[in-house]
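Note that this complex is displayed minus one protein chain, with the remaining chains in position.
Then we have subunit A:
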């Protein structure tokens, strides 16, 4: 690399040193994964700085920018899922719900199914992983067809339900996770900024820093 820094994780290095290297300017990234690298290094620097994270570089194709962000969201959602796995059991959360208004059906099956919340979460993420890595719809990480960009919306909509379920049913987990990653805030900002999903669907109250969200409002079990 031009700055003489080898951005590598050497076997045997400490956990705290993992990926801890000086930021690389986007114009020096000359490989196909530049956008992912940029997003990840910005998040690593400060996960709460939404503006910096969502600030698209000039001359960046917007489709790719959105696609890479969604990949990152799905990836980080694994963390929430891991936490949920310990608490959100199929016998307690038998349906995927947020508010009592809707029951979400799991689209991963041939005929949409009333999966328990944890299965809905896992299936949605697995399905998103398959779709976002599909060679058919997203053969390239450098440019993306418009028709494929359209697919991102439905993924976002489903992914958002994971946040909302966690928020309404597993508030403690949600808050702890949110405090660490600011993921839901970042996601909401993302989908609003690029108008990926309509405002009515965004049922979570605004997660502003001033609102004391660290206090669980009471976990509903249904």
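Here, contacts are C-beta pairs under 8 Å (C-beta built on N, C-alpha and C of every residue); 3 or more make two chains touch, one makes a residue touch a chain; residues count from 1.
Rule of thumb we're sticking to: contacts and distances are computed from a predicted model.
**Q** For the chain not present in this complex, what protein name does its UniProt entry give, out of "Exocyst complex component", "Striatin N-terminal domain-containing protein", "Mediator of RNA polymerase II transcription subunit 19-B" or "ATP synthase subunit delta"?
**A** "Striatin N-terminal domain-containing protein"
**Q** Out of A:78, A:99 or A:198, which touches the unshown chain?
**A** A:78
**Q** Against the chain that's been left off, what residues of subunit A make contact? List them.
**A** Residues touching the hidden chain, for subunit A, are 1, 6-15, 18, 21, 24, 31-33, 36-37, 71-72, 74-75, 78-79, 81-82, 85, 90, 106, 108-109, 115-116, 118-119, 122-123, 125-127, 129-130, 132-136, 139-142.
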